[in-house]
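All protein chains but one are shown in place.
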Amino acid sequence: MSHQDFSVSEVSADILCEFLEVAFHCILYVRQVYPPGVFERRKKYNIPVQVSRHPEVRSYIQEVVKSLRPLLQNNELEKVVLVILDGFERPVERFVFEITTPQQPNISDDSFLLRIEQALRSFILKLNICEALLSDKPKDCTWTVQVHTKESAVDTLQSQPLIESFPWVQAEDLQTSMADSRLVPLKAMQTGLVQMQLYAEEIEDKT
Amino acid sequence: CTSEGLKFNPTCQRSATVLTPVKLPPSRDEVIKSLVSFDLGEEQVV
Partner (left out) sequence: QDKPAVNLCGAVTWCEVKTLLMEWVQSMTAPVEEDLDIIVQYVSELVEDKNLEMVDLTLKFLRRQVQKTASKEWSSGFQNVLRMAQLVVQAFYGSSLKWEHL
């Protein structure tokens, strides 16, 4: 890869990591995985966003996102999924970020950062109102993150220094399958640098 | 197309490697409990 290609993939990885961090906090707030009092209002993409003020939640999300950065840079990430699990560890809802890097990333347009920010803003805005589109989830839910990757991603992750303190394993079938689920499309964006769509998926009967 | 649906398996559905962190996020109870003590001033929120 030329130096130019390397910086482009770094830029898009940075943008996506920053976005995913904001989006995870947003989902946890909107779906009330933690009570509202645990969150505080910040500003991101020129809109108010809810961010957890609990240090362990914040550092957990940071560790997840830090692990994903090299995968994004190497174009090895296909989907990032935030899964909401009920008291029986059964997935009841999930938020899927499906990411595609264009074959020939294009940042020749000066306003590309602005357009990307606008697009990411619309993702967060849509997440903020997604409660109206989804059925109620049970109380006492937990959550987890799953990433769908190319096989080479396992090596990329293993070679990261972070892997010692924040290891990843193959997800169990029980936590990756959702029977009788329905898709709720949320947002899609297609820019020269990043192509991403976000949709929610929920099972029919969450009780 | 029958009501059973299309049976083909396009490339989009190829099974990917699905990874998840070993470490679990804090539970709702843990967070509520520890924030109560933060808010009472026992520890500084970083």
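Going in written order, the chains are labelled A and B, and every chain counts its residues from 1.
Everything that follows uses one rule, which is that a residue touches a chain if its C-beta (ideal position, glycine included) is under 8 Å from a C-beta of that chain, and two chains touch if they have at least 3 such contacts.
These numbers come from a predicted model, not from an experiment.
Student: In the full complex, which of A:Ser7, A:Ser59 or A:Thr100 touches the chain missing from this view?
Tutor: Once the missing chain is taken into account, the touching residue is A:Thr100.
Student: Could you tell me which of A:Leu114, A:Ile129 or A:Leu183 touches the chain that is not displayed?
Tutor: A:Leu183
Student: May I ask you to list the residues on subunit A that touch the chain which is not drawn?
Tutor: Counting over the whole complex, subunit A touches the hidden chain at residues 98, 100, 103-104, 133, 178, 181-188, 190, 195, 197, 199, 201-202.
Keep in mind that, in the parts below, only the chains that are shown with their structure count from here on.
Student: Can you check how far apart subunit A and subunit B are, centre to centre, with Cα atoms defining each centre and the answer in Å?
Tutor: That pair's centroid distance is 10 Å.
Student: Give the list of subunit B residues in touch with subunit A in this complex.
Tutor: Interface residues on the subunit B side: 16-28, 30-32, 34-35, 45-46.
Student: Can you name the residues of subunit A that touch subunit B in the complex?
Tutor: 33-35, 37-38, 53-57, 60-61, 63-64, 67, 78-79, 140-151, 153-154, 157, 166-171, 175-176
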